[in-house]
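Every protein chain of the complex appears in place save one, which is left out.
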Amino acid sequence: MNFQVLTTYRTNFINSIIATLVWGSMSFISIFLLTARTNTVYGWTREELLLLTAIYNIIIGTFHMVFSRNFERFSRIIHFGELDSLLMKPIDPQFSVSFWLFNYTGVFRVLAGIIFTIIILHSHIINPFNLVLFLILIPVSIALMYSIWHLISTLVIKFTNLSNIIDLLYEINGFTRYPQEMFRQLNAFAFSFLIPIIIVVTIPTKFLISKATSTDFFLLLSMCVVFLICARMFWKFALRYYTSASG
Amino acid sequence: MRYWKIFLLNFQIVIIERAISFVWFLIALIPPFVLYLYWRGALASHGGNIAGWTLSTISTYYFMLVIASSCFMAHIEENVAREDIQQGGLTKFLVKPFSYYILKLFLETPWRILQGFYGVVVLLLFAFFFKNLFVIASDVKILALSIVIIILAFILSFTFKMIVGLSAFWLTDVGGFFQLVEAIILLCAGLLMPLSLLPDTIAKISYVLPFAYMIYFPIISLQGTQNVGQLMNIILVQLVWIAIMAYLYSLLWKKGVRKFTGIGQ
Partner (left out) sequence: MSSIIQVNNLFKTYKIYKKDPGFMGSLKALVKRRYEELHAVKDISFSIDPGELVGFIGPNGAGKTTTLKCLSGLLYPSSGKVSVLGFTPFERKSAFLKQISLVMGQKNQLWWDLPAIDTFLLNKEIYEIPPMQYKKTLDDLVNLLDVEEVINNQVRKLSLGQRMKCELIAALLHSPKILFLDEPTIGLDVVMQKKLRDFIKEYNYKYGSTIILTSHYMEDVRQLCRRVLVIDHGTLLFDGKLQDLIKEYTQYKLITVVFEKDIERKDISKFGEIKEFELPRAVLSVKREESNAITSRLLADFPIADLNIEEIGIEDIVRDIFIKKRR
C-alpha cells in the first residue's frame, strides 16, 4: 500500500530519489575534498574518514527509510491539530507515529554505504569478533538516533509553532559524520551534552578498524537503553500534559 | 515612501515569528561550526598552515560563513514555488497593481535582517572571547567596499532564488531540483570550504559561476585579503551577474505567468 502512495505522488517519489542521490554523493564528495590536502585528522586517515562516511550512510540511510518521514508527519499532525484523532485509535500512539510510513528511496544510501565499505575494507582483515560487535551495534545506533529524535520532537507538542525543529534535527545528524575525537576540543559541558549523538556512527566504525575498546561498546549500548527509556517516559509525560491541557 | 511603509509592515511578521527565526539561525550555525572544528584538527596535523590559511583566518572565514549563509543568502524559493505557484496563492498577487518581485523582496529582507542581528550578537560574543582568532580588515575604504559587495550579494542571491522558485511553473518535482541547487551552492559558493582550498578544476568552475559572488567573495572581502582594485573587480562581476539574473527573471516570469493563467489554479 505504501509503494502506491509513493508513486501516486509521482513528484514525491522523484524528489526522494534525487534527494537521496544528491546528499549521498555529497557526503562522500565533501569528505574527499576536505581531506584533499591533509593526511590525518584527529588520528583518522583519509581512508578511515571515508569509511566513517560509508557507515554514516548505512545508518542514516536506514534511519531515513524507517523513521524520518514519520517525524515529518508527526510535526504536521501537531501543526494541524490532528493529535486527538491519533490518540483515539486503538494502537499505541508512539508506535503509530513512528512506524506509519516507510521511505523506500533510503535504500540507495544504504546500498552506497555498503558498497563503499566493501571497497575500502576489502584488502583489510577484520577480526570476526569485531565484525559481530559491529553488526550488533548498527541497530543499537539507529535506536539511539531514533530516541534522540523522538525526545526532541516531543517538544513540538508544547511548542507548536516550532515547525522547523525537524530541520534542526537533520542538521544535528550531520555531527555524526565526524570522528568523536573532533568534539573533545569543546569544553567539557558541551562535549558531554553532545556525546549521545556523536558516538552513533564513530563507535561502530571503530570496531571495523580495530580501534574500539570495550568501554566504547558499553557506552553506546547504555546510552541507547537510557535514551529509549527517557524518550518513552517523556512522550508519555507530554501526552498526559496534552490531554489534560486541551479541554 | 509607500515602499518604506510596505517594508515596515512586512517587518512585523518577522518579529512575531522570531522563535522560528532563531531556530533557523541555529540551523545555519551548525555546519560552519562543525567544519571549523574539523579544520582545527586538520591544521594541527599540517603545521598550522594549509595553502596560506591559518587558524585565525580559517576561524574568521567559518565564523563569517555563519552570518553569510543566514544573512546574505535568500531563502525565498520555497515560498514562491510551494505557496504561490503550486498552491495557487499567486492569484492574490496577480490581481494587485504592484510588482511581485518587490513584494517578495520586502517579505524576505526582514528575515535576513533579523538573522543578521542574531549573527552580529554571536559575532560580538565570539570576538570578545576569542580575540586572536578573529581578523577582519581595518582599512575604512576596504570595509566600505565590502559593505557594497554584501548588499550586491544579497540582491544577486535573491534574484537567483526567485528564478529557482519560478521553476515550479514548469517542474512538478521542485523538491529534487532545490536539493540539486543547494548541493551546487554548497560546493561552489564556498559553504563547504574556501574556494582556494578546492581542487583546481572545481575552484576554476566556481569562480566562473555566480554563487561565489553570493558568499565567498563577500567573506574574503571583509577579511581584508583583497586590495581595492580586486574589490572593484568583484563589484563589477556582481553587477554583470545581477543584470543577467534580472533579465532571466523577467523572461521566465512573463512565460511562467502566461502558463499559470493558461492553466488556472
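Just so it is clear, A and B label the chains in written order, and each chain counts residues from 1 on its own.
Just so it is clear, contacts are C-beta pairs under 8 Å (C-beta built on N, C-alpha and C of every residue); 3 or more make two chains touch, one makes a residue touch a chain.
All values derive from a computational prediction rather than experimental measurement.
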Of B:Ile13, B:Val120, B:Ala144 or B:Val228, the residue in touch with the unshown chain: B:Ile13
Selected from B:Lys96, B:Lys141 or B:Lys204 as touching the chain missing from the view: B:Lys96
Touch list for chain B against the chain that is not drawn: 2, 5-6, 9, 12-13, 16-17, 88-89, 91-92, 94-98, 258, 261-264
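We adopt the following convention: only the chains that are shown with their structure count from here on.
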Inter-chain centre distance, chain A versus chain B - centres from mean C-alpha coordinates, in Å: 28
Chain A residues touching chain B - in the complex, by the definition given at the top: 10-12, 14-15, 17-19, 22-23, 25-26, 29-30, 33-34, 36-42, 159, 161-165, 167-168, 171-172, 174-175, 178, 181-183, 185-186
Of chain B, residues touching chain A in the complex: 17, 19-20, 23-24, 26-27, 30-31, 34-35, 37-38, 40-42, 45-46, 50-51, 172-177, 179-180, 183, 186-187, 192-193, 197-199, 202
